[in-house]
Each structure stands twice: as structure tokens, then as C-alpha cells.
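Just passing along the structure, written as C-alpha cells.
For this depiction, one protein chain was excluded, whereas all remaining protein chains were kept in their positions.
Naming follows writing order (A, B and C), and every chain is counted from residue 1.
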Amino acid sequence: MIVRPYGDTTGDGMVQVSFTLPVPHDRRAEGAALQLAGKMGLDPAMVVHAKQMGTGFTFFVVYGRVSHLVDTDRVTVVERDFPLLAAKDVNAAVRSRLRRKLVVVGACIGTDAHTVGIDAILNIKGVAGEKGLEYYRELRVVNLGAQVPVPDLVRAAGAEKADAVLVSQVVTQRDAHLHNTREMSAAFREAFPAARRPLLVVGGPRFDEAMTGELGVDRIFGRGTTPREVASYLVHALIERKKAA
Amino acid sequence: MIVRPYGDTTGDGMVQVSFTLPVPHDRRAEGAALQLAGKMGLDPAMVVHAKQMGTGFTFFVVYGRVSHLVDTDRVTVVERDFPLLAAKDVNAAVRSRLRRKLVVVGACIGTDAHTVGIDAILNIKGVAGEKGLEYYRELRVVNLGAQVPVPDLVRAAGAEKADAVLVSQVVTQRDAHLHNTREMSAAFREAFPAARRPLLVVGGPRFDEAMTGELGVDRIFGRGTTPREVASYLVHALIERKKAA
Amino acid sequence: MTAKLALDADQVARARELAAIAGAPVVELARSHTTVAVERATLRLAGLGGADPDGIPWVNRLVSAVVEQVGLEHGVSGPVFGALARGDSTDLVALAQRAAAGSVDFTVPAGKARTAAHRLGTRAVRDGLRTVDRRRAERERLVKRLGDPPQRPWIYLIVATGDIYEDIPQAQAAARAGADVIAVIRSTGQSLLDYVPEGATREGFAGTYATRENFRLMRAALDETSKELGRYVRLTNYASGLCMPEIAALAGLERLDMMLNDSMYGILFRDINPVRTFVDQRFSRQIHARAGIIINTGEDNYLTTADAVEAAHTVTVSQLLNEFFAHEAGLPDAQLGLGHAFEINPDVKDSFRLELAHALLARELFPDAPLKWMPPTKHMTGDVFRGNLLDGFFNLAGVLTGQSILLVGMMTEAVVTPWLSDRDIALQNVRYVLDSCGGLHEDFVPAPGGFVQKRAATVLAEAVTLLERITDEGLLSSIADGTFGIMKRPPDKGRGLDGVARRADDFWNPAVALLDGGAA
Partner (left out) sequence: MTAKLALDADQVARARELAAIAGAPVVELARSHTTVAVERATLRLAGLGGADPDGIPWVNRLVSAVVEQVGLEHGVSGPVFGALARGDSTDLVALAQRAAAGSVDFTVPAGKARTAAHRLGTRAVRDGLRTVDRRRAERERLVKRLGDPPQRPWIYLIVATGDIYEDIPQAQAAARAGADVIAVIRSTGQSLLDYVPEGATREGFAGTYATRENFRLMRAALDETSKELGRYVRLTNYASGLCMPEIAALAGLERLDMMLNDSMYGILFRDINPVRTFVDQRFSRQIHARAGIIINTGEDNYLTTADAVEAAHTVTVSQLLNEFFAHEAGLPDAQLGLGHAFEINPDVKDSFRLELAHALLARELFPDAPLKWMPPTKHMTGDVFRGNLLDGFFNLAGVLTGQSILLVGMMTEAVVTPWLSDRDIALQNVRYVLDSCGGLHEDFVPAPGGFVQKRAATVLAEAVTLLERITDEGLLSSIADGTFGIMKRPPDKGRGLDGVARRADDFWNPAVALLDGGAA
């Protein structure tokens, strides 16, 4: 299906944009704002607000029409390609197929100290009304907490014989999350033979879920992930898929 | 000078965008939002907010980096190409060169009833601390008010022997301002021989000042115009230029 | 709400008394004149609808034909129903068609013919009014069954796409998102049309034409949504303009629930002749009274052309006048959606406290009226982030001062007519304020003799002074002087004057008779 942005009429293509340019406010600055809007595809574009900040910057709000078409059929999303299981099904699958507890090691790596997200996935308390992985009887969860150096994580994963390593990254300034994730996956590749490498899962609100390849991890979870999704994925990736293989 | 949008670091290229797509909210919708952001040049782009409205629409807020460059030297703006005069200089110029009062006829045409803008330019009260054109002793101002049909305006301009006709257009939905302005300028061209046609000036907050050619008018004034700018322009266009010619 | 302003009761009484004195001559004017719009409205109530192939409504064709032949001053109903009674045509449409073709001779009937005409006309109009009554009963039933909004203020949202078929889904979406009242904004310019367009329309500018069919379509859609939501969603449109009486009649016939109807808006903001407006206004309000429609007055508009601090008292004066005219036309307090607005320049020191003082003054002067609280527009800019903030404080002022109907402000006010997402953001804003501060008025206690109380007292005193001047000069002269909204409107200028006539001695209009008589 082909769609366009909708302001107040089907197909009107209207969008709102704001940005700062490092120039003082004058007519030329507004022209520069329109030039940028034009390059973004706004035509016509209206500078509806311009405000100089300090001496050398101007903030702009621009409204306008874009003629870009969005083809929803060409959207590639990481669809959930596994069934969403209830806790008891997760437990049952682990018990009957793995015949031992499935070990999950979690951490916030690098200098990131935002544990609320990984805790939401791991701690009993959970999030959005769903209990976290600790609640699953057949999972053994080791939560290393915040600011864990990558070597420590690799060591703990080895010591705990982790089936899966769950890593959270929330700080994204200067692409910190990407650097840290790459460093982590490289370290695991180095430390483990491919067959024994634990499943690598990262999550955080600003990840692009399609970047698994680039980052060298098995799965990425974004904003609003729930523990059940993660548990179901683990069963799928560690049990169902192994069975198939 | 080449500049880029500035989030918090020189050259980071960061912008904010919001829009609605006519699709319900799901992963595919977020993908569609990213596709649109991509077409606008955001790369990477982050969907930071998505909210379904009713059953078939989703509102998105997207942040991201654009790599478009803005070349301020290539900005074409309608620079003020005339000196900004004090009221007494305007009066002096009219008195000494024109030797009669300069006649200005103003109106809001079509169905537009937003007179505050044209009144700000014409009425004594003025705007932003500047008195309006009525205050200029050597100008004679006839303000026809709101919702004036184009034929009435043409008639009044003839009857008053207008040197300049000032038209305001505020409502822009469905490009009403452009249609009305074109209709107006065509009517004047029809009714007056080129040499005797009054100067045509339009104004309003959403005009693109560069569209004079397309709209068939002599000058366009946008957001935040002040009476003095208009008076100075009239002197420039009707007196200085005539002298030169 | 308990009284928080400690207003001087004598001064309040004095203000009301002065408004009545100022308004009385205008009521007299209204009672002694008719207009083409009043006459057309009467024919509409009598059942005449539709338009000729050029889109000119049959009521216009018929009234023009009568006026041409016998003038307006007798009312058109005598000649029209006289013609029908004498068998010139079988029904009003046929008569209008023939009249348009120039083949009917109209006369003011006398004697027996008069009696027959009056009987026929009265019956026809009474039928129309009964439909209005049925619509009102229908509304009452639906409200009883589905319920009123659970909270005050009611949330009032506008749609304004220009296309009724875009408006409908947007209105339904708005209702689902929490709107209690939907207003369909009218196309620019419609108020200057001396006829009401016909049929479903898709071509308005910055609003959708008010037509009977558009009313019907939207009301039906919202009835559906009301059922879905278990809450009766009200529908608003605009009466003001050259067709005030007719639109009022159509609104009554199609069960609209509120109507913009101000005693002076047309004069001030559309340059409609004052006499025309006052006559039309009275008739239209009588119909609204009958239909149980809440009127929305337009004091907010003054503050878009005048300064909201300097002109605060003109709002109060106008509210008092609107109240007087409304009562006189039969509207009870419960149908008096007097308007006021949050339009003080936000850069003015203490602007929010001034707003609170003004809003509370209106609240305490009109404790039983469903006041309509209008959002900032004039000082909204293209800075949509700031705009949404300002709207939040507007919402807060509404909650703190117990306003009844909250017209939801849009962050894009200075940019575009509202987008779908603007409404959603705006509603979210309202909901946050209502839910998080719902009971905060409990803790809002203007300090005795403090800033808020003092400001309210000042505005009231200024209003009394102005009313004294108006009673001295006469309301029409005051309007001519630019007292309201800085617009100068002399009584002998303005649009639509040629459609006004002083009633002749034999003037007859069955709607006027029924509505003035009170019985039907």
C-alpha cells in the first residue's frame, strides 16, 4: 500500500520539521532554512517560527508538504518470527527439551548505568504487568547489574555456562551503544568457539532492530520490549531451532 | 558558507520531524515512518514516539541526522533593496517629487476577513511601535476592510486614482491566498493599461516573498512586516524608480 | 463553586439593570422589523427546502419574488400562503418554481383569503416547530440513555477540513479521543452569503459549508459514535451571518446541539448592518430557545482585535448584553454559552493571574450559564512547542475557575487549520490537566483583597462605567463609536440593510406569531 503523510486531508503530505542552524536570524537564515526543508523534500515549505538563540544560532519550525511516497509493502521490519509463549510453556519447553535450567546472564555494559530496562526484563517485578525472567522456574538468571566491563561479562558467561547473554545499552550519545555492542560481540567471538558461544541479545530504547548483522549479535530488542517476548525468543532460538538443526 | 543543522555539536546534522501516516500502529507502521524519514534524508533516524489515533492513523515523532548541506551563499532571498526611511523622509519625498498626496487603497480580498494584518500596516495605530500609513501626512489611505470582492477593489482603485493597492491574505487553506492574489492581479491587468496600473502589493504571514512573478504582483510582504518598510518601499517603487526611469 | 471574588452584589445588580436599559430599544427594533432571512427561515420551518438548478434555494427565489411584487414589510407568509390557499400551486416548492418563472401574482391577502392563508401558514410552520420539538425530545432521550460527559468542562473540538466527508471521520475520531462537543467550522465567506447552500459539500475554505444536509450527515455520524461511546456527543455550528434565522431553523430541524450566535458578532466582524443583525438575532434565538440549543456567544473575538487587558470590561459588557437579549428571546440560563477567552499577551507580567481574575469574574457573574472558555489564538505563534504549553495553562485556568465548555486550543493555531494530530495532542493536553488538577480549584483561594480579587473588581467597575455610557448614548451609537473590538459600525451602513423592513401594520409571520405568543 502506498501512503503519504496526512495533515488534515488524505494525501496532503503535510509534515512538521524543526532544527537549528548555526547562523544568526535574518532573511538569509530563513532562506537557508527553506533550502534545507527543500532538500528534505518539503515543497512548498513554510518557515512558521524562527528564533535566534544567543548570537550565532537560529531555531526554526517549518511546515510543509512532502511528495515522498511511503510503500508499506517495502517496509522491512524485524517481525516476531517465533510464537509468543506463556510462562508455563516456556518452562515446559526448557524442562522437556533442554532437561536442565536455561542460564541467562544479563548486564549493562561499558559505562552505562541504566539498569531499569534490563531489570524490567530480568527481575521478578518485570514490566507492563508481565513478570521478569527470574519468575520462570526453568530459567536461571544472573544479573550482573550496571557498568560491567566486557571482559568481566565474558568471564561470567563462561563461569555460569550461560546459554544466553542479555546486554542493555541505553546511552546513545556518540553511538556509545553501538561501539559497546560491537566490542562485546567481538569479545565473545574471540573467547568462545562458534558452537559454544552463548546467544547474544542486546536491548535498549534506541536500537534499530535490523542491525543484528552489523553488530554481530543474534537479536536486538527495542523500546517497550516485554519479558515474555524475550523468554519466547530464547526458547525459539535455543531449543526449537537447535532441534531443527 | 556551508552549514548543517546543529543539535548539540557542530555539524551533527540533527533534526526533529513529526507527521501522521494513515496506518494503524504496529511494527510495520514504524518501519513506514522510518522509510519516510529516510526519504527526507534522515540517516540514522529514530522513531522516538508513535501513537495511534483512532483506528487508522498513527502520529510519529522522529529524530535523526541529515547529511544535507545548506549553502547560505546560494540562498536567494528578497533582500530589502531600498533604504528604510523615517516618516518625515517619506513625506518629504512625496511632497517634493510627487507634488501631490500618494494614494493607497487597501483591502482584504475574497472571503478573507482577517483585517488585523492590513490594519496594522494602514491604521494610525500601526504595529510593533510603528505608526501605520495613515499617520504619514503625504499619504492618503483608503482602507476598504474585509472580504472585498476583486471587482469592487478594482473599481475603488480606479475611482480613488490609487498609486498603490495593498492587499492582505491570511487564510491559506487550499492555497486560497494564491488563487485570490492571482485573480486580483489579473483583474488589474485587464482593467488598467500597463502604464496606469497601480503598484500591486500583497502581504500576509504565509506568503513566499519570492513569488511576485508567479502571482503577478510588484511586491510581497510576509510575517512581521512593519508600516515603515511598506512606506519606504512605496517611495522607492513609485518615486525613486520613476525618477530613474 | 463557592464565591471567591467577594464581588459587590449591588454593583452586579446595577450592571444587569444597565444592560437591560441599553438593550430595551434594540429589542423594540427587533420586534418592529423583519428581514428577508427571517422570512426565509419561516418558509423553511413551513417545509420549503431545495434549490433551483443554479443552486439558489427556493426560499430565496420565493421571497425575492414576493418582495419584488409586494415588498417585505407585510411579511411574505401572507402572500405566499394566500397563493397556496387560492390554489396557485399544490405545495411550496411548486409555488417557488412558478414564482421563479414569474408566473405567480402575489398580493397581501385580506378578509377571508387572509384567514385561509393564515390558517394554512400557521399549520405549516407549526408542523415545522413540532419537528423541532421532536428533535429536542430526541436529544433529551439520547442524553438520558447515553449520558452527559462525566466531567466539566465539556471538551469542545473543532473540525475544519472544508470537506464534509473528511470532517466526519475526523469528528468521529475526535469524539472517540474524548471530545464532548464537535464544532464544524464554516467556510470563510459563508456568513456573507445571503442564502444557505444546499446539499453535501466538499469545497470549503478553512471550513465546511453549513448546509442542512451537512448538518444531517454529521449528526447521524455522531449519533452512531455516541452510541459506540455511551456518551452523547454534541454538535455545533454557526448561526451568525446574513442567514442567522435560517441556519437556526435548520439546526433545530436537524438536532444540532449548540450554535454560535452572538448579538453583535455579525455587526462587528462581518460588517453586517446592525439593524439586520439585531432583528435576525432575536428570531434565531427564539428558535434556539425552542430547540433547546445552547448558544455560544462571541466575546472572544473582541480580544483578537482589541487588547485583552484593556478591553476586558468590554467582554463583560457584551456578556451582559448577550444575556439580556437571550433572556428576552426566551433562552434560559442553561442555554447561555457566554464566551470569553484566554487572550492576554503571555509576555505581560502576571498574565496568568489576570486570566484567572477575568475567568472567575465571568464565572461568578453568570453562575448558571454554561460558559464557553476559548483558548489563546492571537498570541499563538508558529512556535508549536510554546503553543502547546500555553494551551495547557489555558486548560488549567479553565479548571481552576470552573468553566463549563472548554474549546480546545491547538498548538498549530498560528499555522494551519487543525490537523488530526493537533487535535490528538491537544486532547492529551486537556486530559492531563483535567486528570492531574481536577480538584485543584479546592486549593485556589484568591487572597482577600489580593491581586486576583482586585483585578476582578476593577473590570466590573469599568464595565459598569461603560454600560452607563452606553445607556446614555444608546447601544447603536456606541457600536458606531468602536466600543467593541475597536470596530466602528454605524447603524445605516453594512451588509444586508436592503433586506430589512419596518413591519407594516398588517405584517404577518406565523413563526413570529407562534414564537412570540409562546404557544404552538
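FYI, a residue touches a chain if its C-beta (ideal position, glycine included) is under 8 Å from a C-beta of that chain, and two chains touch if they have at least 3 such contacts.
Bear in mind that the values here come from a model prediction, so they are computed numbers and not experimental data.
Of C:Asp10, C:Asp54 or C:Asp347, it is C:Asp347 that touches the chain left out of the display.
Residue in contact with the omitted chain (choice from A:Ala113, A:Ala128, A:Ala186 or A:Ala210): A:Ala113.
Interface residues of subunit A with the unshown chain, by the touch rule above, are 18-20, 51, 53-55, 57, 59, 110-113, 115-116, 145-147, 171-174, 176, 205. For subunit C, the residues touching the chain absent from view are 346-353, 356, 384-386, 388-390, 392-393, 396, 411, 425, 428-429, 432, 435-440, 442-447, 450-452. Taking the complete complex into account, residues 6-10, 14, 16, 46-49, 51, 61, 63 of subunit B touch the chain not shown.
The rule is short, and it goes like this: only the chains that are shown with their structure count from here on.
The chain with its Cα centre farthest from the Cα centre of subunit C is A.
The interface holding more C-beta pairs in contact, when A-C is weighed against B-C, is B-C. Put simply, the C-alpha centre of subunit A and that of subunit B have 44 angstrom between them. Chain centres here are Cα averages; for subunit A and subunit C they lie 53 Å apart. Chain geometry summary: the mean Cα position of subunit B and that of subunit C are 33 Å apart. For subunit A, the set of residues touching two or more other chains reads 6-7, 10, 14, 16, 46. For subunit C, residues that reach two or more other chains under the stated contact definition are 160, 414, 416-417, 419-420.
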